[in-house]
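Omission of a single protein chain aside, the complex is shown with its protein chains in their original locations.
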């Protein structure tokens, strides 16, 4: 069981493949990024009338583990879940999941920092963001 | 001091930028990949008449730390060094370096696995590869 | 009315956007390419157990007209139709279509050449290919 409350389907493009015939390693970050935006939208933290500059999160750290190659025609989903809400940063786990088998092809742990692009400063996670995420992920309030 | 025996210059492309106006996070892996190929070529482990299928290394694990945004027009180099030679895997450290300041904009630690595409099996690091890398990086023979 | 017998949906990715906040011009060719593969598959000219080297078509010429910018969140489809079957080449028209309005955001006319990768030679369009395409597109037999 993959244990993700949120997944987003991604179609593997021919243009995502490299000469070895499978998904190029850089594209996993593109898939993760795409799924995170829809996850933020699902949580109500990002809306379509907002500028991308208003997203206000910076990717600080990524740890990817590649488990099996992703091929053209494979139906995949990208899971996203928040596992930690710190003061000015939070941790997100992501995975590329093969729908046919449920197998995790790649897993990732990412640390994101909340940021105000207008002042150019890191900021505490907004309380509304914290609340919505906690509820969605059933995180304990004091969890750190 | 960056302490890399090998660096490869990469030109930031307009097409590498995203709506936030800086280098998209996935492109760091593209830059790292490009520099690794030239590093393997420098070490004599890959030659231009080889097929990419003959490279015989699989990326198993990546840990990236983003330190500062890379902008268009910034002259950057990508450092590559091998820091560990195991039995069937080795560790490579990489960094995107701003030439003007020497600052590391992004650092990465990657684990690669040696692999025989013809048999579809992981293989011990070839002794010639081990030797050339050890000499270039001045790694101790027994280093693990 | 768009007059395409075949369309393929494509999700606009954040990673497809450029600093001007809309779909980067190079990505239209990526979208077209993706839709063509599914079109060839639909026509029975390409199957998933084939190598990409067996597709046997080379892109020789592209003419794109950009009509309106494509934005993130826009639901689009890519139309594909064959409009000419020559001896060793054929013409395909494509368009990026905004689903909400039916508006063509970008149109393209592409010339593809049939090619045998094993001999490295252009070849006449295989008769099976010609027949299947003619039927699907209701092209007249002698049409050129």
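Letters A, B and C mark the chains as written, and numbering starts fresh at 1 in each.
Keep this in mind: contacts are C-beta pairs under 8 Å (C-beta built on N, C-alpha and C of every residue); 3 or more make two chains touch, one makes a residue touch a chain.
Worth saying up front: this structure is predicted, and the values here are computed from it rather than measured.
*Asks:* Can you tell me which of B:33, B:61 or B:93 touches the chain that was removed from the display?
*Replies:* In the full complex, the listed residue that touches the missing chain is B:33.
*Asks:* Give the residue, chosen from C:7, C:30 or C:82, that touches the chain omitted from the document.
*Replies:* Counting the whole complex, the residue in contact with the absent chain is C:30.
*Asks:* If the missing chain were put back, which residues of subunit C would it touch?
*Replies:* 18-20, 24-30, 33, 52-53, 58-66
*Asks:* Residue by residue, what part of subunit B touches the chain that was omitted?
*Replies:* Answer for subunit B: residues 10-11, 13-15, 17, 21, 30, 33-34, 37, 48, 51-52, 72-73 touch the chain left out.
*Asks:* Name, in rising order, the residues on subunit A that touch the hidden chain in the full complex.
*Replies:* The missing chain touches subunit A at positions 14-15, 17-21, 24, 26.
Criterion: only the chains that are shown with their structure count from here on.
*Asks:* Going by C-alpha centres, which chain would you call the most central?
*Replies:* Ranked by how close its C-alpha centre lies to the overall one, first comes A.
*Asks:* Can you work out the whole-Å distance between the CA centroids of subunit A and subunit B?
*Replies:* Between these chains, centre-to-centre, one finds 24 Å.
*Asks:* Any idea how many Å lie between the Cα centroids of subunit B and subunit C?
*Replies:* About 36 Å separates the centre of subunit B from that of subunit C.
*Asks:* Roughly how far is subunit A from subunit C, centre to centre by C-alpha average, rounded to an integer in Å?
*Replies:* Result: the chain centres lie 31 Å from each other.
*Asks:* At which residue positions does subunit B touch at least two other chains?
*Replies:* Residues 18-20, 24, 26.
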